[in-house]
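Worksheet: one structure, shown below.
Of the protein chains in this complex, all but one are displayed in their positions.
Coming up: subunit A.
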Amino acid sequence: MLRHATFRSLRSAHLCSVRAYARATSLGIDSSVENNLQTETNRASKTLQKFWNDVSVKECDTHLTVMLDNKPLRTPLGNALSVSKDRKLLALLLQNEWSSMSSLAIKPHSLPITSIVSRCIDLEYTAKPGSDPELVAKIGGDRSVISESLLRYLDTDTLMCLSPRAEYEGALRAAQDELYLPVISQVEKFLSRFAQDPVKLQILDADVHGLKGNLQDKNTKEAALAYLNSLSMWDFAVFEKAVLTTKSFLCGLLLLHNKSQNPSSDMKVTMEKIAQFATLETIYQVERWGEVEDTHDVDKRDVRRNINAASIVAFKE
C-alpha cells in the first residue's frame, strides 16, 4: 500500500515513458510473490485488515520509532519507521495516523504522512554507498533519475505558464502576474547562487508564445540541478512529493525554503498560499463554470493535505 504511493509518484514523474515499465513491475498493492518481506506495512497491504491493538512511540538515543504492539512499524523496504528526535511532533502524528485508522480496512489514501516518511527513509537507505541496485530499482530510488524527471517540471512549471489576457476578461492573467511574477524573480535570485551566470527563467506566455512548449536554458538547468544536489535525501523526498502534487518546481522550492532553518523574508509564504499558486487556474474555472462534484472539491482537499503533509515532514526543530 505504501509501495503504491511511492510507485505512483514515480509513475507520474515519468509520465508516458514509463508505461511499459509499469506493466513489467507490479504497481499498486504489491501482492506479488517476490515481495514477501515480513513487514507490518506489507502485511497490512496484503490482508487489508487492521491487526494491531496498540500504537506507541519508542524513544532511543537519536530516534523515535513508531511501534505496533511493540514491533517497529516498517517501510516497504523493511526499515524501521523512525524519525530523528528533532521531529517529535511528526512522530506523534505518525502514531495518530496509525491509531486513528478505522479498523475495517486500510485504504492507500489514508496514510499520507506515513507514505512520505517511508519514502524519505527508504531513499536515505538506498542512497548509502553499496546498497543493493535491485532495491534501488524497486523503489525508483536513483537520485539522478529522479532529479532528471523533476527538472522537467521546471520547463512546464505551473507558475511559469501564463494564460492569455483574453481569457476570463483578463482576471486570471492579472492574478497570475500579481502572484507568480514576484515568486519567479525571487527564485531567479535564489537559484543564481547555484550558478555562475545569473539565472533567467523562461516564461511561457500564451499571448506571445502560443502553444509552443517551454524549455529552460542550460544555465538554469544546471543551477536547478545544483540546488537539488544540495538537498539532504530527506528533503529531496519531500521536494519530490511537493513537486508531484503541485506540478511545479517552484512550489516545491518555496515549500522547502520556508521550512529550512533560515528562510529569507522575501520568499515567505504560507502553505495555503502555495496551494493557491498551484490551483489558481482551477479557482477561476470553478468561478466561471461551477464546481464539478467528485472532482474539484476532492482535488482541493487532496492538494492541500499533500502540501501540508510535505511541509510537516520537512519541518525540523
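Definition applied: a residue touches a chain if its C-beta (ideal position, glycine included) is under 8 Å from a C-beta of that chain, and two chains touch if they have at least 3 such contacts; residues count from 1.
Assume contacts and distances are computed from a predicted model.
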Exercise. What protein name does the UniProt record of the undisplayed chain give, "ADP-ribosylation factor-like protein 15", "DNA-directed RNA polymerases I and III subunit RPAC1", "Cytosolic iron-sulfur assembly component 2B" or "KLTH0G10164p"?
Worked result: "KLTH0G10164p"
For this session: Pick out which of A:Glu134, A:Glu178 or A:Glu293 touches the chain that's been left out of the picture.
Result: A:Glu293
For this session: Would you indicate which residue among A:Leu93, A:Val136 or A:Leu204 is in contact with the undisplayed chain?
Result: A:Leu93
For this session: With the missing chain put back, which residues of subunit A would touch it? List them for me.
Result: 88-89, 92-93, 95-96, 100-104, 107, 109-110, 112-113, 258, 270-272, 293-294, 297-298, 301-302, 304-305, 308-309, 311-312, 315, 317
